[in-house]
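Shown here is a partial selection of chains from the complex, left in place.
Chain naming follows the written order as A, B and C, and within any one chain the residues start at number 1.
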């Protein structure tokens, strides 16, 4: 931590800060510049309590030096984490595509979607049984019934399933049926939910919050790891900006930033990221080219009748075309997609 | 709902949209312009399912006409809601100040803070027992013990208490002790938590999410009202922007926007809103001048040793000064603050 | 400047950075922590060239310590600047209200607006002769003719006039007629224009760019001061955020932040800041309460027929009411508005 003193700070002000830092367990190293004094503080105390130094007289600002995360960082673990979901490995040379409808609506819809995405080469099936919706009057999901349909779709296709948990009280239920648990963007800082899924041992797909910094997102993953679960895949799904042409703005540079700072795999969701089905395929290609470990794509047998997120869902033909295009980019990256073909 | 067709849309495209809208229960009114056709659709169906119309050929965009909220809106209830917390009424001519530490740390700290804020004129005591923190290594609150200290502070000062619930499983416990339940910014779209506090019948203080639109914020309140609880106070606490000089950017124009669209009272939290104690008093004055129904201010007996949010906390003397300044603005607004004086 | 080295940085990496810093004229002070080394660098070299240090091996980040501005800062000049526009002093105990139409449309409109705002207590008359417009098909201003009408309105009312310059080639013309030159938000970083108005010696009203940080805004003022002109008033006019309920989000906390860091006066424009006339008066009250030195308000004799910004313009009656309300808040602040009454 570096404490920057104001230009007019007195020798006494500097002393007071040094004294307080030492009281908190830091060693101090003042550097006297022409206009300002800065104090280097070395120690492993929690940064939070020491932030209060900013309220002492003469202090201008505090500059943290250490990253706030430990377990998710590259510093303690150099090699990349491979997350295993059933027989699918995320984080290696295969670009893993997860696909399926936003919400589970019926057995028929789920089976139709599952077979279509499998045929096109998806490796994991998605579908929401518990839906967090902005409006209390919107379809909230089939809940237990939806889980049953997902399980049936898995039995038929052999695809592992990923589905969302929205309440700590449902985690045990979701963990019983799902192969991977999704934490949605709105719950990225629902810390109780993070702790709960951290205790399941199941692979977790952690979406970035809609206005979360990359650091906050990694801290959310740190909660899950701190609860004992290191099987985490991160998912960039667009952030909120002033631009209204798209539902969100996909921050693809987050992929290499995460990869430099963390050993966890990271995938991209171009469906929520753009909100418009026509943009899903171009952004899926870009996600693969930037180096993402996978994709999550909304596919519905009939987007025009979908109960949720119809405007951003692909129909099966468009999804098959997406897979064709994505494969060509994967080849350019020296990776592969759809290895279950043949 | 208005459906805007693309310039090149054919008569058949228009027919298809009309047909689908009628199927969904809407009456349609096409208007043929020189370059574009637009279709007015009248009906009270849920907007979500009809959004899928955008995937039909020839459709450019959908423009919703109805507001998505009902119960929180001025349209069904013209008169302003007064929320009663113990003997304090929020939403009337008194500007209600809630104050206290970010986190409950000890009985001594809590009592000292409670007596200081009461003396200066605060009407409700705040203090966090359950703390949502970005880092799993930061102080997470004293939980049950913290609630006990709050109850003691209430007994000593007579001030009703407001404290946060972060997990649906804790709501019953918090509701047993608190006079008002706080839903924090990170949980604004934790819909299960909203439903749970909606069932308690306790007054709720609902903070705006850190990147929530005003409409999403009102929709979160709608969840609580839909669960049967209309005793809701909204709290603007700053939104996330690109500016880094402050922790958040307080959106004071949200206060009159909420007041025009909703009957619920709205207060401002300049402590979280700015993150810097020096800015708390000027922004508290501005909040009163813009027409807020109250303030929430972090006050700590010794900000430099606070376990949470020290940099944005006022000490008791500064809080007393804030109250003096705020009172002068309240007079200019024809309102009062600190009516428990004398 | 502080150079933070990565955890794995070698002794050689640190040496290389120290060597390069010394070459650039800095004295270096390394501090060796358990996980990271940081290097304090003292010197008064331009920060820009030294930023390139970040490309050296082992460097994680650079933390600037010195503020980038000099002349606009409080450090070199403690006392607040008073900017004199005709007989009006901005930056003292009077809250100076500038008002008038967005665009000069006709002699009649200009005289009617000028007399109305004078009667209500405005001290400076605004009106745009050169208009920067998002669309090339929108009304672009009356240019020279508009300046002539402004001059006539000044002659009739005695109010000094403020009007915008949008092109370095027009600055001499505008400076000949105007009492104060406005630099609009879109031109805040039009550095050639800043230099040109810096050479006129006229008082300058510098609006904040629509996505400018406070630091960038102060740096724009630094350009004007560096060109020899210290008669600058800053104007907060709302920043761009994700919220769509208002045209922009007024960042009122920018007022005390500017006042702490700079000696220049700062005013608020609630008309552009909100884009909605109903919000202008509440935000004007808040601006005064937060400590602004003045206001800029759009007033049009007939907003419904305005060629520019009608939706955010007040009619004369609403402006008179605004002045009444603002005066009450000014009294609460120990200031005055409308001292030309009597």
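In this section, a residue touches a chain if its C-beta (ideal position, glycine included) is under 8 Å from a C-beta of that chain, and two chains touch if they have at least 3 such contacts.
Keep in mind that this is a model prediction, so the values were computed, not measured.
Here 3 copies are displayed; the structure file describes the full homo-oligomeric complex as 4 copies.
One rule holds in what follows: only the chains that are shown with their structure count from here on.
If touching chains are joined by edges, the resulting network of the protein chains shown connects every chain directly with every other.
Comparing the residue numbers each copy contributes, chain A and chain B share more than half of them at their mutual interface. The distance from the centre of chain B to the centre of chain C, each centre being the mean of the chain's C-alpha atoms, comes to 31 Å.
Chain geometry summary: the mean Cα position of chain A and that of chain C are 39 Å apart.
Chain B has residues 211 in contact with two or more other chains.
Residues 211, 213-215, 239, 241-246, 249-257, 260, 273-274, 278-279, 282-283, 285-291, 328-329, 331-333 of chain B are the ones that touch chain C when the two sit in their complex.
Looking at the complex, you find that chain A touches chain C at residues 2, 4, 7, 29, 31-36, 38, 40, 42, 44, 63, 65-66, 75, 211, 240-242, 244.
Residues 20, 46, 48-49, 51-56, 68, 132-139, 166-169, 186-187, 189-192, 210-211, 216, 219, 222-223, 226, 240, 277, 303-308, 310-311, 313 of chain B are the ones touching chain A in the complex.
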